[in-house]
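Worksheet: the structure to be examined is printed underneath.
Removed from the display is one protein chain of the complex; every other protein chain stays in position.
Order of writing sets the chain letters: A and B. Residues in each chain are counted from 1.
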Amino acid sequence: MSSIQLKSVVKRYGPVEVVHGIDLEIEKGEFVVLLGPSGCGKTTTLRMIAGLEDVSDGEMSIGGQVVNAVAPKDRGVAMVFQNYALYPHMTVRQNMEFALRPLKLEKGEVERRITETAVLLGLDELLARRPSQLSGGQRQRVAMGRALVRTPDVFLFDEPLSNLDAKLRTQVRLEIGKLHKRLGTTIVYVTHDQIEAMTLADKIVIMRDGYIEQTGSPQEVYTRPRNRFVATFIGSPAMNIVPATVKDGELAGDHISVPIPDRFRSKLTEGQAVDFGIRPPEIEQVKSENGAIAKARVEVTEYLGNEALLDLRIGSQELIAEVPANQCPGEDDEINIRFNPEALHIFDAQTGMSVEV
Amino acid sequence: MAYIRKRNRNIFLVFMMPAVLVLFGTTIYPMIYAGYLSFRSYDLAKLFVPRVFVGWANYQEIIASSEFLHTLTVTFKLMAMTLSVQLVLGVGIALLVTQRLPGMGIARTLLLIPMMISPVIVGLVWLFLYFPELGYLNYFLSFLGLGPYAWITSTDWALWAIAIADIWQWTPFIMMGTAAALTNLSPEPFEAAKLDGNSAWDVFWRVTLPQIRPVLISLMFLRAIDAFKIYDIIFVLTKGGPGDTTEVLSMYIYRQSFTFWRMGVGAAASFVSLIIIVVLITLFFKSLNREAHQA
Partner (left out) sequence: MHQLTTSNKILVYLLLAIVLIVFMTPIYIIVSSSIKPTPIMFQKPPAMLFEPTWDHYINLFTARPFGKFILNSLIVALGSTAFSLFFGSLAAYAISRIRHKRMNDVAFWILSMRMFPPIAVVVPYYIIFKASGLLDTPLALIIIYSTANIPLTVWLMKGFFDEVPRALEEAASIDGYNLLQIFWYVTLPLAAPGLAVSAVFCFIFSWNEFIFALMLTGSNAQTATVAVMSFWSSDAVQWGRIMAGSFIILIPGVIFVLTCQRWLVRGLTMGSVK
């Protein structure tokens, strides 16, 4: 049993509280991603799970056992550090051997595990090399190997891809995904990159300023964001946010007016200040002004091959739209646009919370 | 470099010339003169006796003499005593002082003071502590149930007296360099070891020590060079005595040259010691290179 449970976990450094009473449940075998901007507390939370930081308040349980006072080595976790944390003066093999020493295994078992892990991660040719003789991607894999070789109950990853170049990032990302499928171990993964989160996670935990903003599957957080922050953090290009006021069954903004879909009627009050959100792919071009929500001027077009991104100007605001490349208008054109009403999100302007919640 | 052309290179050489000349003048010239001396009988005590060319006589006298051999033994023995203790103590204190605890910075700074004091002063204050009958060291030791020791007057303890004073002065040097090296180490591997559960001793012996080994070698090398030349402290504490129990190389040269006024012999002894140190350094670097190639 290796579920992880955080109950009202607080982290303080002196008088400063950086993690404010968070609750989290992680099921066995789940791939959970802690996602958020820098300083949101995701790494601190990961380190508390690992035992590298003390829990100031609240309860941390691993495998049903409260582990607040339990040393890291007794928690059954292994960690892949952001900068790999490899022993620079030891070979790859020695790095892995050193990680196994505390387990006091038989020599044969140690050998077996190292060989298996090396083959699994494609490191078998590199066992006699030192970290300084390896590329970034190879060092990454050695860091994973060092964690893997201990056959832990929980794998912790601290922004493992942030030091790799873009191409390598995609490659290693895929490998991590495959690894999870193959081993089925519980994984807690920290990143600020929402693409990593969306592609790898069973469950995403979005954090900001020491609070959990939303927990859910990638689909959930994408289609039903709880607040404006989550809505704009997830999805690339980011969701467009437009300030408006509720007036006569319409959302009235600057040079733009959106009819309010039925499902929102009861949740809104007349005169309420809101922000409505619409994702770039959900902005469609229409031929005529009938059925159009607004008229927009195309400022910049970015051709991406399959799609094109349009930088639109409506009144005083800028919206980004994503259209199929073959429908791309010219720059400085005036076009009519409409939104897919099913894809509309409405957030209270003051609280930022979605009115659907 | 694009802008270094031939003409500029000459200017650079001009930059360097004065320093080279000065160094040349202050080292090579006296060395040559000393070489000249070493082949002569140059007894200043007898002012009007001609300074005769005696060939290798001075060297033969030195190499054959049991006194010189004894001097070498004392020198190397003292080096071994001081360097080994300084290394262990220095590294140990460095480990203490690099802990992330309040007050460590001040402690670290204070501990640097002994090595910036003139060796003469070090000698004098330890003389105060060692002084027969009056010195405080025996008094303090009596509380631990040790002593009393006749520090500078007994043949058993004189060398230790010097060693202790030298250790007191130079351990901070090892501590300082080691502490700097320790703080330069990346902390992440240590976190990984903590997570994996490696024991503290294992971490120190297999992770910390191997990484600071090059620095330790540098530090010990510098200390060894200085320890070979040790002089001031001995001059103050024992002047080579009692008898010749603490007569190190520099004291021997001093005695020959300025007590017996046999400058020729003194010069010859200087050269012999120079050769010894050059040989030692060369051996040292050779073994370093061999290690580097093996690694």
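Methods note: contacts are C-beta pairs under 8 Å (C-beta built on N, C-alpha and C of every residue); 3 or more make two chains touch, one makes a residue touch a chain.
On a predicted model such as this, the values are computed, not experimentally measured, just so you know.
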Partner chains on view for the chain not depicted: B
Contact residue for the chain not shown (choose from B:A80, B:L146 or B:L274): B:L274
Touch with the missing chain holds, among B:V52, B:L222 or B:L283, for B:L222
Cross-chain touch to the chain not pictured, restricted to B:I62, B:M79 or B:V97, is B:V97
Would you write out the residues of chain B that touch the absent chain, in ascending order? 1-4, 8-9, 11-13, 15-16, 18-20, 22-23, 26-27, 29-31, 33-34, 37, 93, 96-101, 104, 107, 109-122, 124-126, 128-129, 131, 134-136, 139, 168, 171-173, 176-177, 180-182, 184-185, 187, 190, 194, 200, 203, 208, 215, 218-219, 222, 225, 228-229, 231-232, 235-236, 249-250, 253-254, 257-258, 263, 266-267, 270-271, 273-274, 277-278, 281
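Here, only the chains that are shown with their structure count from here on.
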Approximate Å spacing (C-alpha centroids) for the pair chain A, chain B: 59
So in the complex, the part of chain A that touches chain B is made up of which residues? 50-52, 71-74, 77-79, 81-90, 98-99, 101-103, 146, 150
Across the complex, what residues on chain B touch chain A? 186, 188-189, 191-199, 202, 206-207, 210-211
